[in-house]
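The other protein chains are all here in position, but one chain of the complex has been omitted.
Showing subunit A:
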């Protein structure tokens, strides 16, 4: 019985149990609903929960545990010669046994007996049925595969029987519990509360998952490359080693990537902060409600555009434009029409990222500026200051901590941004200070190292996780500090 059919059956049993429980509670109520502690629906749900929940939990545990048990049992049937070779060889043999087992199901009994007697070649017989075998098959694999198939079949019906039995037993047990004074609602609500708690713990689990998965993979990387070399290395050159040659060839220096990341983020902030901040000030202090209600959402459209679109914009418009205009400028000044800005460069990526960040800066700062108490403004204006003087001398100093927090949040966006830099910043990892040349970032290298075929054993792949945890720590630090500042600032005026 397939797993989905089994699940369907469990749900069906749950459905029947619901109506059975409802009917029984109604029967016990003797036609007077107020005799019951809980509404009939709660009695029904109580029975349904007992029918579905334990069975589903057992099913889930079984689905995880059974393949492990079957694997180890099959492993035990492999000949001693294979088992003594240990590790990878056993796993390889096991994988072959599994594909043989899949193939055996498609063969007729005559073909199988021909295989067992050794008169037919395993590989060619299976190939004829469309099952490709990685190596030349060994005779012992047939016995092991048959064992594997037999185990699987037993496992299937045993699992179906046990799970269905649990479902029915659960339902019957719960039905017997139903009585007029039985507090079915409280029981059902306990289960509901439990599921709410489970749902909210997923948020925690995600963080734990991020940290644990990246730490473990990065840990494997650091067994091959020393952390010192990674964090303080100034050369990034992860030569792709041929598969199986092993060992860490190439250099994995974080510094050039980090320099590129921070440089591009800095250019982006240099571009976004003045525009965003002035836009926010105008919007909060000067703009009429009508202008505000049209310009603000329009600016925020910039935040809703997917970053891949910005990347494309950089690639086909901004990059070529900067390249051509630099060639023209150079020509006007020196007579040599040679462009000094590359199409892929720090400024290209920085400017386009800056455009993307404008709405972040303006919305966050706008919120913070409007939170500054009215009395401060009135006081300053009453003393004869102009509006711009009020903004510069009173409002901005008062809002400064909040604005700094907003800028830190924006900076963390800039550091973690991927698609724009992938398309606009270039892939050359080098350290230089000319903003018109390409540089690369941490995120670009994560994408580069993990696109295409990869194996989870080489340092070239695992380095992405070390880069990832670095990125995570940087952005987390920026966020926590920013949220702390913003929260503290908010309390100041509440």
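Convention: a contact is a pair of C-beta atoms (placed from the backbone, for glycine too) under 8 Å apart; a residue touches a chain by one contact, two chains touch by 3 or more; residues count from 1.
Just so we're on the same page, contacts and distances are computed from a predicted model.
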{"item": "Among \"Amino acid ABC transporter membrane protein 1, PAAT family\", \"YibE/F family protein\", \"Nitrate reductase subunit beta\" or \"Phosphate transport system permease protein PstA\", the UniProt name of the subunit that does not appear here", "value": "\"Phosphate transport system permease protein PstA\""}
{"item": "Residue in contact with the excluded chain [from A:68, A:301, A:333 or A:433]", "value": "A:301"}
{"item": "Residue among A:72, A:85, A:113 or A:207 touching the omitted chain", "value": "A:207"}
{"item": "Which of A:322, A:368, A:409 or A:485 contacts the chain that the document leaves out", "value": "A:409"}
{"item": "Per the touch definition above, residue among A:309, A:325, A:383 or A:400 touching the missing chain", "value": "A:309"}
{"item": "Contact partner of the left-out chain, one of A:30, A:85, A:124 or A:195", "value": "A:195"}
{"item": "Interface with the undisplayed chain - residues on subunit A", "value": "185, 189, 192-193, 195-197, 199-204, 206-207, 209-210, 213-214, 216-217, 274-279, 281-283, 286, 295, 298-299, 301-302, 304-313, 315-317, 355, 358-359, 362, 386-389, 391-392, 409, 412-413, 415-419, 422-423, 443, 446-447, 450-451, 456, 464-465, 468, 471-472, 475-476, 479-480, 483"}
